[in-house]
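For this view, one protein chain was removed and the others were kept in their places.
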C-alpha cells in the first residue's frame, strides 16, 4: 500500500462554514473534550443547517461517538459551545437534550422486547400524551406523517431489525425531537432496508426536521446526505457537499491517505479441498419448546487458497454454522472434514490444534478475555501450542503442562509491533484497547499459528479503515500461501471484494450462490431476504475461477430449495 | 528497558499498594468509630490488640488457627477463579474429616502409610462431595450455589447418622466421637515455645504453592482462569467448560477435604460432636479478603486469626464481644470496595495511556504512515 501523506497531517482546511448562520439547527464551535479514553475531540466546528441530512463520517475511534454524546448531553465538553436553533445551551443530561428537541437513535437499540411498540414508545414519556388513546393517536399521526408504517400493538420481539429501528425513530419523534441523531443506522440493515430508511429520512427532511447521520459507509452517505463533515483523529478535517466529492476522495479525507480496496481478482484457488462440509444439520429448541432446524442440509467445500464468502441477514444460521465448524456445538447430522480428517464431533481444542484459526463475530464474547492483560490474550485459544507452552513439568509424561510465559510475552510484543496494535504495552487489559486494535491483535494471534482454515466472522466490523485494509491484506496474503477462508460478513462490498465463491444463507440453509466477479450487492440482498434462490445470474454471463464449482453447487441447492417450500 | 518500566511503573505500584492501604485506613477509621460509639476508647482497644497479639503464644495460636482458614480459603478461591461459588466447603470438609477420622481410627498402620491414607481419604471424600454439585451443574444446570448449600445440610445429617454409638462412633462423656487415631498416625508438631505450631502448616504451604503454580503456570490453570473470566471466550478457545466445571469442583472439594486435617491430625485426633463447624464460611471471607491470591489469602487468614485471638482479650478488657465480628465485617467490606475503586482508577489510567498512545501517533502522521508501510511489508 502506498502512502500519500500530503493531506493527512494538514490542518482542517474546509472546516467551519462560519458561525451563527441563521438557519442552523445545531452549531458546535470549538468543542474540545479531554477524555480519559481513546480519542479526545479537538476544536470541532460543525454547523448543521435546519431541514437537512447532515452526515458525520470518520474512522472508528475518530471521535464521532464522543461528539454525539456531547450533543446528546451524555457528556460535557471541556471547551467550546453548543448552539441549538441559534441559542447557546449547556446540556447536562439527555433529558436536557430531549427538552431542546434533540433525539438519538443508538446503534444498539434500547427497546424492551416483551413490550409492544406502543408501550415502548410511551415508556418514560407517559406525561406527554398519556398511555392510552391519546398516545395511540399521536403515534398513528407520526407514523402517517413520516411513512414509518408503525404497528402499535406488535410486540417488539416479533419485529425485524428495520422495524425496530423505525420504532426508535418514532420514540425520538414522540418526545418532540426536531433534530435526530442516527448512530451508524445502516450497519444492521440489508441494502433494501437501507433504501427504505433513506426514504424515511427524506420524508423527515421534507417535514423540516434535521438529521445528523453518523456512518463510515461512504456510498450511503453520498446518496442521502446534503452536507458531509469529515472527522479524523478527533477533529474536523473537512466539510463538503456530495456534489463536489467522490467516495474515494471522501475516504481519503477520512483516512488521511490513499484508500484500500477489498478487491481480490487474481485467483489462488487450488484443487485441494481443505474444508468439506456435507449435509450439516443442527436443531435447536426454541422458547416454545418447538424443535426447529437452525442449520439444514449445509454442504460446501473450501479449497486451499480459496475464500468462501457467506452472505446473509444476521440470525439466519451463520453463527450456528461457525459454532458447528468450531466444535462449540455438536451437529445433529452431517460431516465436517478438515484436510481429509473427519472432525465432525472433535472437541474445539483438537480442531484448533489441527489448524483452524478463528476470528469471532463478537470479539468481546468469543475472542478476548477483556479483564486480562494483552499477553494472556495472546495465549487464549492456543494454550497448547508454541510459543505459549512448554513440555510437561520435569519432562514427565502426563504431568501438568507448563505455560511459557516469557515466550508468550515476547510473542505478544511481536504481534503488537507487526500488526500495528496501538497500545502502550502488553500489560494493559484488552478492554482498554479500541475495537480496531483489539481486532488487529486477534488477527495477529490467529495468523501467528499459520492456520489451514481461517473462519473470519465479520472480521472488519467496527474496525477503522486503516485497520480494515490491514486485515484484508493479511487474509489475502495468507490465501496466496494456501489458506482456506470461510468469510462471513454483513458488509457486501467486503464479501464481493474478498471472496472467490459466494453463498447466501437464509433460514439455516444455503439458498443461493453467486460469482463475486459479476454479482451486485442488490442481487445478493434480494437473495438474503429469500426473494431469490439458486445461482444468481447477472445479465453478463459467468466466467472465472468459480465456474467449475457451479454444477455440484447447483444440485445441492436444488435439494435445499425443495426443503424450504 | 521499556518492559521493565511497564512492569514496575507507577501505575502498577499504585494498584498493588493503594488498595490494601486504602482498605486498612478505612477499616481502622470505621472500627474506631464503632468502638467509640459503644462508649469505649478505640485507641486503647488497638493497643490491647497489638500488645496481646504480638505475644509469642498468641503468634503460635494465630498461626495454628490460620491453617484451616487458609485451606478453606484456597478451596473457595479455586471456585472463585473459575466463577463458581462453592458455598459448600463447610459440608465438604466436615464429611471429609469425618470419614478420614473413621479410617484413621480403624487402622493402626505405620505413620508413613496411615497419615497419607487419612489425607487421601479426606481429599477423595471432599472431592466427591463437591463433585456432586459439579455434575449436577453440568448435567442438569442446577446452580452450584443451591446444590452446595443443600449438600452442607445433607453432610450434617449424614455425619449425625453415623456419629452414634451403634454406628461409627464411641461415647465419651456427653460427646460422641470416632475412635481416636493412634499415636503413630498423628501429624508432627513444630516445637516452638511456649506452644508448638501444628505440623499441618506444611500442608497449607504446599497447597498455597500448588495453587499459585497450577493456576498461574500451567495450561490447565490458564484454561480454568479463562473460563472464570469469560465462559464464552474460553469455550471458543477450546476449553470444555463442562469438564472444567466438574474438574474445578473436584479440586476445590479435594482442598476443602484438607480443611479438617489440622484439627484432626494435630489437635482432636478424632471427629466428635465438638468438631469445628463453619470454617468453610470463614474461608469465603478470607478468599475475598485475600483477593484469591495465595499470599493475600495467607495474610488474610493470619489477620483473621489475629482478630479472633485479640477479640477474646478485648472482651476480657471489657469491650463488647461483638466488636471483633464487626471489625471483621468492616475489613472485608473495605477491602472489596477499595479494590474496586483502585481497579477503576487503574482502568481509567490505562485507557488514558492508550489514548495518549493514539494521539501521539496521530501527532506524527508521517511516522505513522511509515509504521503502516512496515506492517504491510511484513504481512
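Labels A and B are assigned to the chains in the order they are written; within every chain, residues are numbered from 1.
As a working rule, a residue touches a chain if its C-beta (ideal position, glycine included) is under 8 Å from a C-beta of that chain, and two chains touch if they have at least 3 such contacts.
Methods note: contacts and distances are computed from a predicted model.
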- Query: If you look up the hidden chain in UniProt, what protein name do you find among "BMP family ABC transporter substrate-binding protein", "ANTAR domain-containing protein", "Cytochrome c oxidase subunit 3" or "Glycosyl transferase family 2"?
  - Reply: "BMP family ABC transporter substrate-binding protein"
- Query: From the list A:58, A:297 or A:373, which touches the chain that is not on show?
  - Reply: A:373
- Of the listed residues B:298, B:327 or B:354, which contacts the missing chain in the full complex? B:298
- Query: What residue numbers in subunit B mark contact with the hidden partner chain?
  - Reply: 7-8, 11-13, 15-17, 20, 52, 54-59, 61, 64-65, 156-157, 159-161, 163-164, 171, 173-176, 193-194, 263, 267-268, 273-274, 276-279, 293, 295-296, 298-299, 302, 308-309, 312-313, 315-316, 321, 325, 346
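Just so it is clear, only the chains that are shown with their structure count from here on.
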- Counting only contacts in the complex, subunit B reaches subunit A at residues 2-3, 6-7, 12, 214, 217-223, 225-226, 229-230, 232-240, 347-359, 361-362, 365-366, 369-373, 375-376, 378-379
- Item | subunit B contact footprint on subunit A (complex, rising order) | 1, 3, 5, 8-9, 35-40, 61, 233-234, 256-257, 326-328, 347-353, 358, 360, 365-372, 376, 379-384, 389, 393, 400-403, 405, 409, 413, 418-420, 422-429, 431-434, 466, 470, 473-474, 477
